[in-house]
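Comments concern the structure below.
Missing here is one protein chain; the remaining ones are kept as they sit in the complex.
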Amino acid sequence: MSNFRQSWYEAGARERIAALVDTGSFAEFVGPEQRETSPHLGIFDLPAQFDDGIVVGSATLDGAPVLIAAQEGRFMGGAFGEVHGAKLTGLLHAAKALGRDVVIAFDTGGVRLQEANAGEIAIAEIMRAVAEARVAGVRVIGMIGGRAGCYGGGGLIAGCCSTLIVSEQGRISVTGPEVIETNMGVEEFDSRDRALVWRTMGGKHRTLIGGADVFVEDDAAAFRGAARAALARPAKLDLDTLAAEQARLERRIARFGDAADATDIWRALGIDDPKAIPDMPATAFATLAAQYRESADDAR
Amino acid sequence: MRQWNTRKALREERIAAGAGFATGKLVRPETLVDFLEAVLRPGDRVCLEGDNQKQADVLAKGLAAMNPARIHDLHMVQSGVVLPEHLDVFDSGIAKRLDFSYSGPQSARIAKMLFGGKIELGAIHTYLELFARYFVDLTPQVALIAAVSADRHGNLYTGPNTEDTPTVVEATSFGSGLVIAQVGEIVDTLPRVDIPGDQVHFVLDAGKPFYVEPLFTRDPAAMTETQILTAMLAIKGLYQPYGVRRLNHGIGFNTAAIELLLPTYGEKLGLKGKICTHWALNPHPTLIPAIEAGWVEQVHCFGSEVGMEDYLAARPDIFFTGPDGSLRSNRAFSQTAGLYACDMFIGSTLQIDLAGHSSTITANRIAGFGGAPNMGSDARGRRHPSAPWLQAGAEADPDTAAPLRRGRKLVVQIGETFGEGNAPLFVETLGALELAEKLDLDLAPIMVYADDTTHIVTEEGIANLLLCRTADEREQAIRGVAGFTEIGRGRDKAMVERLRERKIIQRPEDLGIDPLDANRNMLAARSIKDLMLASGGLYRPPSRFRNW
Partner (left out) sequence: MEILHFDIAAPIAAAGTRKMALVGVVASGNLEVLVERGDAPDRCAIEISTAAHGFRDLWDAVVADFVGRRAAGGLRIAINDGGARPDTVSLRLAQGVRMIEEPEA
């Protein structure tokens, strides 16, 4: 265990930003000293957090100016509330106005139950803001590798990003494992079978099935490198992109719709020993993925 | 004329009665309940395995399904009350009296049943103590045991989770009792013979492995800075100055943090080879990095741990393994090792009072003793010297001439001043005393007695009770490390300062430790996955710990 490798999974929102950006380049918008806290949590006798669980601001990444957001997964599970959502919406509006690329470190279980209406509205506003920014030529790069994963409305937003970077620990989905089990029964999906959860929603599977674009180690430096590379990728969003995405999804469901488990999909992709995937080290997996994965490059 | 073979004759009767439900030694599984009703007698003393980890679960279910009109008032003697069936038999009247050691998973229900008069309590023991009584006055007449597999002669393979079985079988079989084994499968050739067939009378093919509780896996991801601080204090303030090579760690996050700090903090202090070389310890996954880094020479295990089997088999230089390569554990011998061959026990507890008595009993939960009191006690029968033992003895009793001055085992309680649910570790009156009153017990169930306890370690510092000369000094030494609890806030500040000058209390600063330096980057592994990687993929963590 190298103590020099900074785990992305372990890091908090502010530590992730510090690891990503050029030293001293981060300027926070609506910082904690502004005390823009949730107007709703007090009613439930729940403590607020000064930044409402999301840190946003501007910075440079290897000299390139970016706008950056990082969710704090340990505060209310990183869930979207009114202020939290508004900060991200505002950041994306600024991105469009300034023509600056955006990097978002997701770590969210979705929308806060206590602020459900405001949260859902925020998700919709954010998705619209992502689309408008992208149409204006802005890249929106999503990074997923935290404890809360990227669920619910967060998963929907992630699906709108121009590039998704994911680690093994990261999970991307809309519905969470427990809700699937409650609604469909434990035989269909046993949420306590964590190996199953990660096979179905985890970073490796998302990479192989085209739900994420870049697979990295659980290492802040690796996330930084991938973000840097993503900033150099084209990021147009137009009708052609949408048509390509539709075609990709239709092809995917035709090809894999009957698969009972992710290992069946991996086998269908041509991987000889699909059962070895979950325990495979990151570098070996990235090499394998590059060869066998379903890409979504022209459909993002 | 007195008959001298009545016990053997009774066993022959039982075997004859059971034969109708078996083919040779093999019980026909669909007749299990009838079989048990045939071989048991009302009032029998029965040992049901009920170990710390492995459970003869199919036999337990069979026992609980018997007709209480036929078999009733059994006297259960077992290490662990773990499965619901272990208490169901008392509910239905199949069993009446209980002697046991540990009841962690059933601590709430057993408390209710004891208060409600559904169980006649013999006594709560430590493991070794109960084993000892199997050979004196609690010899089982029937033993229901669990093994991995059997051959057609009744030879048994118990594998990594051998645990209590050899002890139970020795007492029962040679005491003319009946031994019935549940196994996962019948094979032609066993990997090795743990229990010879002529000690076993009946075998039931359960068709599936016995149930095992995973108990010793502590997720490094859950370790806090405070726990890391207490671990640093322990290593620098105790392990180093006493030079502790031979030890036992009780299970808990504080001790797991110590294990994970050996290759990092311990290395920084230059302690490799000087401490923590020989262990009586269950296979804690958190010890993997220290083993891989060369800190450990040998470990004897009480039992096994789910997911560790392949790692243990791959490290036969370190662990006790059979000719088949798999671990051989033995609770009785490991308990003895902890008692006599270790210089330190360090573990956690729920409550400590002003004298220094500690207990895990609270009003609504009775978890029993398990093995801790064996480890956490000074073994007065010990005769061989060692440096830490002699050093502790000299601190306790500087006035006696050295040749007549026995040593002392280091018995350390470690924990944060506020525990689960922000409950204070330090209390005026132990819950155990209230329990003794409620159940009319002769003795309050104390886990580690004050006069055995040598040190207390919290995030506020280390209290060395060996150096205390009066009850007052002892009380203030305890208050002096009790942090912001009511007990801690009630300290005599001046006296605590004087105790600090005499090194009876040592704060982190006194040991050159800055609490702000205690952070998770010091852990040699910060996640279950890190532990798996450290083991080269040999450690296979149970599903509940995966995040990949």
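By letter and in written order, the chains are A and B; residue numbering begins at 1 in each of them.
We adopt the following convention: a contact is a pair of C-beta atoms (placed from the backbone, for glycine too) under 8 Å apart; a residue touches a chain by one contact, two chains touch by 3 or more.
Predicted model, so just to flag it, every value in this text is computed and none were measured.
Across the entire complex, the residue among B:Asp194, B:Glu459, B:Glu475 or B:Asp530 in touch with the chain not shown is B:Glu459. One of B:Phe115, B:Tyr211, B:Tyr340 or B:Phe418 touches the chain omitted from the figure, and that residue is B:Phe418.
Across the entire complex, the residue among A:Pro47, A:Gly137 or A:Pro281 in touch with the chain not shown is A:Pro47. The residue touching the chain not shown here, chosen from A:Arg74, A:His93 or A:Arg233, is A:Arg74.
Considering the complete assembly, subunit A touches the hidden chain via residues 12, 14, 23-24, 26, 31-33, 35, 42, 45-50, 72, 74-75.
Within the entire complex, the positions of subunit B that touch the omitted partner chain are 224-226, 416-418, 422, 459-460, 483-484, 489, 515-516.
Basically, only the chains that are shown with their structure count from here on.
Between subunit A and subunit B, the centres computed from C-alpha atoms are 44 Å apart.
The part of subunit A that touches subunit B in the complex is made up of residues 1, 3, 7, 9-10, 147, 168-169, 192-195, 198, 202, 204, 278-279. Those residues of subunit B whose C-beta lies close enough to touch subunit A in the complex are 221, 264, 289, 520-522, 524-527, 530, 532-534, 537, 543-548.
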